[in-house]
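I have a structure here, written as structure tokens, and I will follow up with some questions on it.
Removed: one protein chain of the complex. Kept in place: all other protein chains.
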Amino acid sequence: MKDWEARLRTEARKLLEQGEIEYLIGFAPGSLKFTTTPLITGNKEDAGLLVINPFITNNLSVFLNETRGRTGIVAKGCDARAIISLIQDNQVAREKVFIIGVPCPGIIDLRKVEKLTGRDRDELDDITLAGERVTVTWDGQPREFPAAEVLRDDCLDCTSPAPREYDLLLGEEAHAGAAAGRGKSKIRELEALPPERRWDFWKNEFSRCIRCYACRQICPACFCERCFVEEAEPHWVSPLPAWQENLLFQATRIIHVAGRCVDCGECERACPVHIPLRLLTGKMEDIVDELFHYRAGMDKNEPPLMTAYQPEEAEDFIR
Amino acid sequence: MAITDISHRQKFLADGNAYLPHIAVIEKIIDETPDTRTFHFNFKDEKLRREFTFASGQFGEYSVFGVGEATFCISSSPTRPDHLEFCVKRVGSVTNALHRLGEGAEIGFRGPFGNSFPLDYLKGRNLVFVAGGIGLAPLRSLIWNAIDNRQDYGKIDIIYGARSAADLCFKYDLDAWEKDATVNMTTTIDRQDKAWSGRVGFVPAVLEQVGPSAAGAAAIVCGPPVMIRFTFPVLEKLGFSPEQMITTLEKRMKCGIGKCGRCNIGDIYVCRDGPVFSFAQIKGFISGEY
Amino acid sequence: MSNEGWEPKILGFLCKWCSYAGADLAGTSRKKYPANIRIIKIPCSGRIDPLLIIKALRLGFDGVLVSGCHPGDCHYQTGNYRARRRIAITKKFLEYLGVEPQRLQASWVSASEGDKFARVVAEVTREVKEVGPNRLFVDERLGSQVTD
Partner (left out) sequence: MKKIKKQELARLLQQWQADYTVLAPSRATEVAAMAEWDGKDIGFLEWYRNTVIPPKEVILPNMEELFRFQKEGAGYRLTAAAPEAKQLVFGIRPCDARALAIIDLVFQDTYPDDYYLSRRQNTLLVGLGCTRPCDSCFCTSMGVSPGESGDVDLMCTDTGDELMIEGITAKGKELLEKTGGLAEASPEDGSRRQEAIEQARQRITRHLDTGGIAEKLQRSFEDKEFWERIAAKCITCGVCTFLCPTCYCFDINDEKTAAGGGARFRNWDSCSFAAYTRMPAENPREQKWQRVRQKVCHKYEFYPRLFNIIACTGCGRCIRLCPVNWDITETLKSVPAPTTT
């Protein structure tokens, strides 16, 4: 990955220098251990700040509306799908973006690392991902674990770690979900419960929602200029963080992004109270696939799910 | 949990919980324009009705229970205390709910909040009122106040405009002021209109034509933000100093008592420190964000 | 809690070009159907938003019926096809959350199908009755938001 990083810095600088792109969206080192932070810049000197590591967690496509000119953007497999989806929805013009693809080896879920090691992230010395193994060092002692134990659930389910659309690709290799499907085991468990137990589960999860809207704000598929939550007349959703309103908001949001959500898992990561939102987005991905054999952000020339139809489809529930 | 009935509290803010509304009854509804109504109201409680006092420029928080609260200035004058008035343009959920109410309906009222027009400063001066649209509502409290104490003030000029003839509020007041020989009333509308035989032009431009003198005067301005922005430069041209220009700001408010944060501009809270300000106080921030 | 004497409240979103007229026809031709349905006229079944459906459940309606023109008959060509996708997804998703599938229903009813409208309402009412009252969103603090 270090090679990719060096190449990225050189290429990004060149692109800015040559005027190929006016802006660059990438990752810079974060201010805390094991974090990165979005870098949005028009300054070629900033290219030297770019990093590629297993902590490049943000889906940067959410920032594409921040820049006005042609924009270079660092994209993992899921980010590239989000960009494709935005292109399908006419939110971004293909010509406007220069996609610098990163064949993604998976992103580390720091909450999993914390659970596994019993240490908080800032008390760890080092985390290194190499292929199927991850080495975590604390108290000066390196310890090895299977990567699948600390990768994000959405990475475990990922079927397109390599960007499907790019103008420049860093490296070649990309492991397609070593443990594909593992990230959805909790969804399967939920499905097996009786309906009222499922409802109670969600009621409980959403009773701690504080309505900070981090899930919506971090989501590239949530691009509405004004969210239904903010409509004043009628007031569809009360701003009060009652579980009913929280669930009304989130359930509607997830359905609204059906066919656009690439299951990048960012909503779940951004949630400060750890509501397992991927149990919703992952399920929605399944529903869309099952009903319409559609997967979000796979082909920029495909019409978006919700604007398309086949005359004969999904009729059985209609009287 | 102990529950207290608070429907008939007889204490006002100073010694009561500032978040609890008093129940008031709508006594009369006047259609001002197709989307604007004036409500006459009074407190349900006899004692409150007698003891309630306020000053021109202060505002209240009005509740439609189950829908919420919205902020409106008290548009009637304290010199005419038999009832209170506020004026509402239909724009959001609370204002729509208010428009659905009929005479006799009960609403909640918290207030009076905020500062008021500086009567001590205004006394003895010529008053120039410049208002647009529903912006006349807060000023009319002061206008009637001045007219009812006519001997305390010099000349009174009123320049009032709206988008169209149909959008002019308080037509009954405009008529009264038109007839009042001690008031120089100028009414204007933005665009020519079949139903209108009077003056046409934007308020700031008409103000310039009327050209009131700044000597010993004070200008009180209220209207849509864009009107206010264009009015101050005209007043400056006419020789008004920033201290002589007074306005009342409209900001989104919830608590009305300087806590909830949304009307915050720098180190002031419009609800607590305003809504009445001189241009001298606000010129720093009116150029930028506000 | 006993459901004795309980009658479900069903909110119907009816396309004004077909199902709404169908409901009208059912009325004028004195077809009998359960009085459990409250009707909101929408410009096209394509207007249906999952928000409207979930909000209806949030308000305490026991069931929701969306009804539009038969495939191929949409006044706007494709509105009902789009609605169909949306409803299909919403139905599956709500089921996953724990909402009984009977609570969200859909039908194609044309302006001339007064009979069918009456039948649909009867069937939907019966199915919703079987699932029982919607207590999904009941507020422990304040009680129900259900309105008549």
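Think of it as A, B and C in the order they're written, each chain with its own count starting at 1.
Criterion: contacts are C-beta pairs under 8 Å (C-beta built on N, C-alpha and C of every residue); 3 or more make two chains touch, one makes a residue touch a chain.
What you see is a predicted model, and the numbers here were worked out from it, not measured in a lab.
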Options B:A105, B:L119, B:L174 or B:V200, residue touching the unrepresented chain: B:A105
Contact with the hidden chain (one of A:R152, A:R198, A:H256 or A:R269): A:R269
Contact residue for the chain not shown (choose from B:G68, B:P118 or B:G154): B:G68
Sites on chain B contacted by the missing partner chain, in the whole complex: 1-7, 13, 17-21, 23, 44, 63, 65-69, 89, 91-92, 104-106, 108, 224-225, 250-252, 254-255, 257-262, 264-267, 272, 288-290
On chain A, residues whose C-beta touches the chain left out of the figure: 30-33, 35-40, 58, 62-63, 66, 120, 122-123, 207-208, 210-214, 216-218, 230, 238-242, 266, 269-270, 272-274
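What we mean here is this: only the chains that are shown with their structure count from here on.
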Contact graph of the chains (line, ring, star, complete, other): line
Chain closest to the assembly centre - both centres taken as Cα means: A
Leading chain pair when contacts are tallied as C-beta pairs: A-C
Centre distance in Å when chain A and chain B are each reduced to the mean of their C-alpha atoms: 50
Chain A and chain C: spacing of chain centres that average the CA atoms, whole Å: 35
Footprint of chain C on chain A - complex, ascending: 190-191, 195-202, 228, 236, 242, 244-245, 247-248, 251-252, 254-256, 258, 283-284, 287-288, 290-292, 305-309, 311, 313-315, 317-319
Complex contact set, residues of chain A against chain B: 232-235
Chain B residues within the chain A interface of the complex: 92-93, 96
